[in-house]
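All protein chains of the complex are present and in place, except for one that has been dropped.
A and B label the chains in the order they appear, each numbered from 1.
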Amino acid sequence: MRGADYVAKRLAFAVLTVFIAVTINFALFRLAPGSAVTNLARVPHATPETRLAIKRQFGLDKSKLAQYGIYLKQLVHGNLGVSFANSQPVRDNLRTALINTIPMVFLGTLFAIVLGTLTGILAAWRRGTVAEGATVTTALGFYSMPTHWLGLMLVILFAGVLPTGGMSNEFLIDPPFWTHVKDLAEHIALPSLTLGLVLYGEYTLIVRSAMLETLGEDYILTARAKGLQPWAILRRHALRNAMLPITTLVALSLGYIVAGAILIETVFSWPGIGRAVYDAVLQRDYPMLQGAFLLLTVSVVLFNLIADLLYFKLDPRITE
Amino acid sequence: MSVALREPGAVIELEPIRTRRGVVWQTIRRRPSAAVGAVLLLLVLLAALLAPVLAPYDLHKQAGPVFGHPSWSHPLGLDDGGIDMVTLLMWGARISLVVGFAATFVSMVIGGAVGVAAGYFGGKVDTVLMRITDYFLVIPDVPLMIVVAAIWGPSLFHIVIVIGILLWTSTARVIRAQVKSVRERVYVKRARALGAGHARIVFRHVLPQVAPLLIANTVLTIAVAIFDETALSFLGLGDPSRISLGKVIENAFQRAAISTGAWWAIIPPGALVALIILSCSLVGGAIEDALNPRLRVAHLSARSFRLRPLVGRSSDSL
Partner (left out) sequence: MSALLELEDLHVWFDLEGGRELHAVQGVTLALDAGQRLGLVGESGCGKTTTVLGVLGLLPPSASVSGRVLLNGRDILAGGEDSIRPHRWTDLAIVFQGAMNALNPVQTVSAQIVEALEVHGLASGRAARARVGELLEAVGIPRDRGERFPHEFSGGMRQRAAMAMALACNPSVLVTDEPTTALDVMVQAQILELLDSLCRDFGLALLLVTHDLPVVAQLCDRAAVMYAGEIVERGPVDALYHDPRHPYTRLLFAATPDLHGNGTPVSIPGAPPRLDRPLEGCPFQPRCDRAFARCVDERPLLRSLEGGRAAACHLNDVVAEKVH
């Protein structure tokens, strides 16, 4: 298989990075100054039995190095601890939160990619005209807006028209299917839109840059010399080649989106991963914080890996 | 927002060192986008600097009712404590800019050092430093900032350090690429052959060439730093004793400005932040573009070449 080495190398790097992230995670929370983190007495509503069990489980009475070992062992078993806030396993909390976040982030990202690609192509195609200037300036404008502020602006704008908080209407008891869907759709609209608007600007710039780069390549001139119509050249040669840097850059950015969702979920009270982090900070729920942070870091590593592999698959020139 | 996504390419050198000194100034003069950005930044900087003198009202004294409406005496209304918004904005910009500059300074020092070391010495040093950079890149900014701020406690100093620690990676990469290309220049090799020490070469030959790109990167980093500070404040992790623009937004949000319809407490501070970030992006981006000119002609474009009427014979033969 072509480039089995390349894939293996990238995979190894990803695993190593995760390992380092895990270690940093541990160091951050267990070695941090102040006994607040490790002081199990802080666990609210915990019975003495629970506290003892947790203590033993995480070896909080042993040396730091031993704790590290135990931490790793627990991780491998998927045990991320118990949340201080609701005494549920962190893993389960995270899973619920993730399931809530993903549709919202997915929609927003899709919107951003589509809009960004269209405007980026437009800007590159109409280089040097007012259209390009306007497109780029608007993209930069949205790119410059603080995420949460944009969310608040949309709330102000759409207050009364669209729901501005939560994932669904709690007062709807056992609604029929389509009402339920409509309700969900209404609630997901504003947060996704916020994410989409904040993100698209970056993609516009990426796509425009990649297209301009591609349009200056010699094979575009060859295609033109062959008598192809401009649209055909754009589609068959320019876009196809520009997709390379675009895809990898987009994949790379995906890893960071979940982090950006923190602000949006706070504004819209969306019960997702970002909100979980925020709540965990407010409530000093360290196990949750630690677990969420680990999850976010791993997602970045994952998307970096995907970006690398995608690039490898799309560009026949890489044969390492 | 992620500065790390900008691609750091090696810069194509067109001019000798003498003319490059004016690159930043030239860019600002020549490109309208950079000029606009620079002017806006200057205005904001002035307003922030002169806040103690120029601010129309006292920052801590209530000047009217809570969430007072905009009026002639208070063009942007009053906030949740009855304080004049314009005054708040000026003082808030001060703190936000201070945080932005300080964090950027931290990140520049770290990033610059790492970048120069990696690019100049190459080899093992380079590999090790780049690996470290890669790991830092992987850590998602906002969550880490949240975590560290939560553990360490909110204070201006901590925030500056936290932001700075996360932003140095892009600077390092950019600087490294530039240093690598400069290192291979003839005059650097000559200086080395003449026995010049590393420090001397770095400061006299490498840094001046790297400076414009460093400036561009700095400006862009400031934008990200200010954004990060705003985000942290919004999440309640800002320094409670100082009012930054982010804090203004957070206060308004917490005190139900939206439900009371007090849009003036929310829109202006965020707009100001957006303006600052936009200006920084325009200036920094323009400098980057100027240093990395696209030498290639676009072979395909919406417009086509133009026809002109016949000029007239320049020969009598066919």
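The rule we apply is simple: contacts are C-beta pairs under 8 Å (C-beta built on N, C-alpha and C of every residue); 3 or more make two chains touch, one makes a residue touch a chain.
Not measured: the values here are computed from a predicted model.
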(Q) Can you say which of A:Asn241, A:Thr266 or A:Thr297 touches the chain missing from this structure? (A) A:Asn241
Q: Quickly run down the residues of chain B that touch the omitted chain.
A: 297-299, 301, 303-318
Q. What is the set of chain A residues that contact the non-displayed chain in the whole complex?
A. 128, 217-219, 221-229, 232, 236-237, 240-241, 244, 314-317
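The rule is short, and it goes like this: only the chains that are shown with their structure count from here on.
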Q) So, what's the distance in Å between the C-alpha centres of chain B and chain A? A) 23
Q: Using the touch definition up top, name the residues of chain B that touch chain A in the complex.
A: 1-2, 5, 33, 134-135, 138-144, 146-148, 150-152, 223, 227, 230-231, 234-237, 246, 249, 253, 258, 263, 266-267, 269-271, 273-275, 277-278, 281-282, 285, 294, 296-303
Q: Would you mind writing out the residues of chain A in touch with chain B in their complex?
A: 17, 20-21, 24, 28-29, 32-34, 37, 125-129, 137, 140-141, 143-150, 152-153, 155-156, 159, 202, 206, 212-213, 215-218, 220-221, 224, 230, 233-234, 238, 249, 252-253, 255-256, 258-260, 262-263, 266-267, 277-278, 281-282, 284, 289, 292-293, 296-297, 299-301, 304
